[in-house]
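For subunit A:
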Amino acid sequence: MKTESRLEKVLASGALAVTSECGPPRGAVPEKVKEKAELLRGSVDVINVTDNQTAMVRMSSWAAGILIRQLGLDPVLQMVTRDRNRLAMQADIIGAYSHGINTMLCLSGDHPHFGDHPMASNVYDLDSVQLIQAVVKMRDEGKFQGGKDIDHPPKMFVGAAANPFADPFELRVMRLAKKVKAGVDFIQTQCIYNLDKFETWMKGVCDRGLHEQVYILAGITPMKTAGMARYMKNRVPGMDVPDEVVKRMESVPKEQQPEEGIKIAVETIQRLKEVKGVAGFHIMAIEWEEKVPEIVEKAGLLPRPEV
Partner candidate 1 sequence: MITAVRKPMEEIIACVEPYDRILLVGCNECVSVCSAGGRKEVALLASALHMHFMKQGKTMDIREITLERQCDPEYVEELVTSVDGSDAILSMACGCGVQTIAARYREKPVFPAVNTTFMGASERQGVWSERCQGCGDCVLGITGGICPIARCSKRLMNGPCGGSTKGKCEIDANVDCAWQLIWDRLKALGLERRIEDIMEAKDWRTSRDGGPRKIIREDLAS
Partner candidate 2 sequence: MNTRETDKQSVLVIGGGVGGIRAALDLAESRRDVVLIDKSYSIGGLMTRLDRTFPTNNCDLCTISPHLSESGRQLRLDLKPMTVVEQVEGQAGDFRVTIRTLPRYIDVEKCTACGECAEKFPDWIRFTPGLDPRAPTCMRYPQATPYAFSVDADKVTDFDALQKACKVGAIITDDKEKTETLSVASIILSTGAELFDPAVLDNFGGGQFPNVVTGLEYERLMSASGPTLGQLARPSDNKRPARVAWIQCVGSRGINRQDVPYCSSVCCMYALKEAIVTKERFAEDIEASIFYMDMRTCGKDYELYLNRAVNEYGVNLVRSRPHSVVEDPETGNLVITYATDDDERHKTEVFDMVVLSTGFRIPASTRELAGRLGIDLNEHGYAQTSGFSPVATSRPGIYVCGVSESPKDIPETMIQASAAAAMAGTQLHLEQDTGAEEEDFPPEIDVSGQDPRVGVFVCDCGPNIGDVITVSALVEEVRSFPGVAYAEAVGYGCSKESMDKMESLIREHGLNRVVIGGCSPRTHETKFQDMMRCCGLNKYLVEIVNIRDQDTWVHTDRPADATRKAVKMLEMGVHAVARAHPLMEHSLPMNQNVLVVGGGVTGMNAALILSDQGFRVYLVEREARLGGIARNIRATLEGDDVGRYITELAEKVTADQRIQVLTQSIIVDHKGMPGRFTTGIQTGPRMHYMQIEHGVSILATGALANRPGQYLLGEDDRVMTQLDMDAKIADDPESVRSMEQAVMIQCVGSREPGNPNCSRICCQSAIKNALRMKNLNPDMQIYVLYRDMRTYGFQEDYYREARKQGVKFIRYEPERRPEVRADKDDLAVCVYDEVLGRSLEISADALVLSTGLIADDETTEDLSVMFHLPRSDDGYFLEDHVKLRPTDMSVRGFFVAGTAHAPKSIRESITQAQAAAGRAQTLLAKQWINLGASVAKVEGDKCAACLICVRVCPYNVPYINAEGYSEIDPARCHGCGTCVADCPARAIQLMQYEDDQILAKLDGLFERMN
Partner candidate 3 sequence: MTDSFEPEIVAFCCHYCAYTAADMAGSKRISYPPNVKIIRVPCTGKVDAIHIMKALEKGADGVYVAGCLEGDCHFKTGNIRAAHRVRRVQALLEEIGVEPERVEMITMSAGMGERFAKTARDFTEKIRQLGPSPVKTAARDFRRRAVS
């Protein structure tokens, strides 16, 4: 074991891991964080805490992470390289680890253009691959970016994202390989609707043996409405929602659409369980956290293992 991370332990046990996420509130309301986290208790292994998701200001991910930790649950600290330079990021990593946060996800983050602070400076001192390298270096070599030793290095279980659907597709396996090379421990993928394409990607991943070097958690997002399906298909960059999925959502009456969305999510998990290289699931139920337990249950992923 590289770390004390609960996620690492679950994955090492060979069980399919289940992760989910919780978006911190846009205000000083710690109760909100706790409410959301409680909804997930018992259904998932760890809870991702997003970092100024979609470039909108929210409670910082490490602060929300500490609140979750205080509940006895395990947060995954998401960190985007957009907002902080390497000084700030390393400081936050040490700080978070000091509060018992031992799992993190390295991301580049959405461009400020998409959020409500398009006028903000766009830092990107590092990119996501370089952040992985930085965290791994802190953990394994006990060194800061500047080269100096760290007094009690933070032992983080390091994750990163992968989008099997973005362009150019042929590059997607290579980019994963690059993150693996940078030292990443686990991967959470973009939400999967186009299963064929995902399987093609996974095959590429397995062909190169990458699945043996990194745990891959397939991303699942249940859709609430046909409108959401259309929006994700047409408006969200890097999202691949096949027409059949949109049609399937449209084919049922509005009031039954949420149920259909959950059904699709469950079927997706069931099919992906059989796919070689899939080590677990990352269920992102955006502002719909209460449905995660239902999905996990219906997908036959309960109970969560004790580790």
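Simple rule for what comes next: a contact is a pair of C-beta atoms (placed from the backbone, for glycine too) under 8 Å apart; a residue touches a chain by one contact, two chains touch by 3 or more; residues count from 1.
These made the cut because all candidates are chains of the complex that A comes from, given by their letters.
These numbers were taken from a predicted model, which means no experiment stands behind them.
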Options 1, 2 or 3 - which one, within this complex, touches subunit A: 1
Contacting residues of subunit A [partner candidate 1, same complex]: 82, 86, 108-111, 113-114, 122, 124-130, 133-134, 145, 161-163, 166-168, 171, 174-175, 177-178, 181-182, 190, 237-238
